[in-house]
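All protein chains but one are shown in place.
First chain written, first letter: the chains are A, B and C, and each begins at residue 1.
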Amino acid sequence: MTGDTQPSGRILDARLHLLDHQVLDRDDVPVMVVGDLELEDAEPGGPAPYVTSLVTGPVLGARIFGGRAPASRWQRLPWRLVADVGVVIKIAADAESLDLAWVERWVRDQVIARIPGGRHGP
Amino acid sequence: MNRLLGVALGILTAIGGFLDAGDLVTNAVVGSRFGLSLAWVVGLGIVGICVFAHMSGKVAAVSGRATFEVIRERLGPRAAGLNLVASLAVTVLTLIAEVGGIALALQLASSVDHRLWVPVAALAVWLVLWRVKFKVMENVTGLLGLTLIGFAVAVFLLGPDWGELAAGLAPSVPANESTTTYWYYAVALFGAAMTPYEVFFFSSGGVEEKWTVRDLATSRLNVLIGFPLGGFLSVAIAACAAIVLLPRGIAVDSMAQLVLPVAQAGGMLLVAVVIVGIAAATFGAALETALSTGYTLAQYLGWSWGKFRRPAHAARFHLSMIVALVVAVAVLATNVDPVAVTEYSVVFSAVALPLTYLPILVVANDPEYMGEHTNGRALNAVGSVYLVVLTVVALAAVPLMIVTRAGS
Amino acid sequence: MNRAAAPPTVSRRNASRVAAPTCAVLAGMICACAVLGGCGAQAGRADGERAVIAVGDHLDEASSAVATAQLALESVRDGLLPAVTADATVGRAVESVTAAAHDLAALVPPAAARDAVQGRLTAWDAVADGVAAVAQARVALGADDDASLSDAIAELDDAGAALDDAASRLDAASRLRETR
Partner (left out) sequence: MIVSDLLDLRAETTDGETVGWTVDARLVLDGPLDGPLARPRLVGLVVSPHTRTSFLGFERAQVPAPWLIARPLRRLHRGTFLVRWEDIARLPLPAERRDPDRRSAVVLRAGYGRHDPRL
């Protein structure tokens, strides 16, 4: 819904504009829902941290049930791929090429593609 | 013809809401026990579902967002997760009843025991989900489902005393029924009319059909034709039961009794038409609930979804529908009464109803999503009133169910 | 000191935030289970008045099933309903009427409640006739000739009348008790 030009200095609120929003790839294929945002580690008093990536995976469980998923299990989508933030978040890449699409790939290769007709359009 | 096919989505959605296996029986039960004294609830439900389906269709057309995406965005993962669990429970319970209902309808036409039809019915549903285009699916099931108009024809052929029938429309509790039972059925009918998977299916269907702002009129037409038609037919079923079964002391307890008033009215031909209608309606509702299972899970978790994609390009979406169908067959294999199963979905509607309709109302007012197409004042007023009603109904559902032992 | 006192509050608050939705889901499921379980526990020992009401309910169920079978058979006789469809309908009626018979047999009114004990006995005879009549109806549907259909309809009619009779006697007995 936002225009093509994104002026630098645009304001985003993490919860209002990013968390729990749908991420689509360049062909509008759903990639993930933003579960969390990763920031640089920073100390109060020092310079403000930058957002480095969008995170999905076990962070969702942590937000629902409490606790904190270990950083080793975060599935990251680097900010550098984000092309547009509007009602949805668009990335400039193919969902296929992302590491975090491994579950979808696994289900496809092990189950769905093996059923006759699974690779054909309806 | 194009106009007619244009509203197939609305008709199919309404069939799932008003005329699925559980509702077919509930309508007849209500007619055979309460006459038409609960028809006002159906009217209330029609207005409510029209208002919120219209909003969800509008959001889908303008912003391209389906309802459960909006629910998670606005409510956050926790409340949306609670809604997901409750909605999935309602949807899967209904799916179980539909697969059982298709089997019962086939038994009416073949006298082969319905238990043997269950795996066949489930396989047929899956094949349609797997291979048939969305457009073809909704047109065929929507048009065949229209044969349920046979029930309305039956009411006319029975030639009731119209004055008496109209007098029965006034809300009143029959002498031999308790007030709590009356209100239990009122809540069940209202919950069925506004059952949340209708908006999940309707909005996702809009996305499947790639609606844009230009299709707002189509969306409105779908809502204004589909849901009132569904409600009208459900009142017709209740009227059939009230005219023929109530005076004979028959309290409906199975789908097989639905054909008796129709036979009295129109004979073999009308019975055949209505059986086709029942089979198509339960089949359509099975498709709607199976797809809704996939839509809600995929939209909450951000998976690729949609029948317009090849199954391999929406792998987890298709896998979840397969799992839901396997669960349905497994539950039916335990020999439970498929229709009794849906009575318990009232419990889960209690959680799902407010948590579904609140975010729709909020987003339909958000100019970031809707641009100039945000809700007008009248729509907001009606929507707000319904939100209050839904919350009251949701709070009352579980206590009423326990007190009345699910209406028995 | 302040700092030492604070932690429990915070932790409890955190815990309750996590617990709230989980509890709601659990509560829903427990309610569902309780209701499902409650239906099964209905049959069994009951006090006199409730036993009379239960006997009346089972009579109503049985007579509804008998009336269903009768309407189905009449429709077949009049050429309004295909026999296969009627067979499925009557098949369900068999299930309903035998369920009523089963529940009636499983009901244990207290020995002191004479009207309940007597009412159950009378009701049992009528319901048993109803079971036989509905079962016979399917045979007649299979035979598919007018004579056996008419016989079966007459039998269902009798069974229905017997059930009505039992119900009104039960009513009269309990009303008599109320006036005493």
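By our rule, a contact is a pair of C-beta atoms (placed from the backbone, for glycine too) under 8 Å apart; a residue touches a chain by one contact, two chains touch by 3 or more.
Because the structure is a prediction, the values reported are computed rather than measured.
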So that we can see where the missing chain sits, which residues of subunit B does it touch?
74-75, 358-359, 361-362, 365-368, 374-375, 377, 380-381, 383-384, 387-388
Applying the definition given at the start, please give the residues of subunit A touching the unseen chain.
6, 8-16, 18-19, 36-42, 44-45, 48-51, 55, 59, 62-63, 66-68, 74, 78-85, 92
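We adopt the following convention: only the chains that are shown with their structure count from here on.
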Starting from the mean Cα coordinates of subunit B and subunit C, work out the distance between those two points in Å.
27
Separation of the C-alpha centres, subunit A versus subunit C, in whole Å, is 54
Which positions in subunit B touch two or more other chains at once?
78, 81
Do you know which subunit C residues sit against two or more other chains?
21
In the complex with subunit A, residue positions of subunit B that touch it
63-65, 69, 72-73, 76-78, 80-81, 130-134, 298-305, 307-308, 310-313, 315-316, 318-319, 368-369, 371
For a test of understanding, state which residues of subunit A touch subunit B in their complex under the given definition.
1, 15, 19-23, 29-33, 35, 56, 60, 63-64, 87-88, 95, 103-105, 107-108, 111-113, 115, 117-122
Residues on subunit C engaged by subunit B in the complex (per definition of touch)
21, 24-25, 28, 31-32, 34-36, 38-39, 42, 60-61, 63-64, 67-68, 71-72, 75, 79-82, 84-85, 87-89, 91-92, 95-96
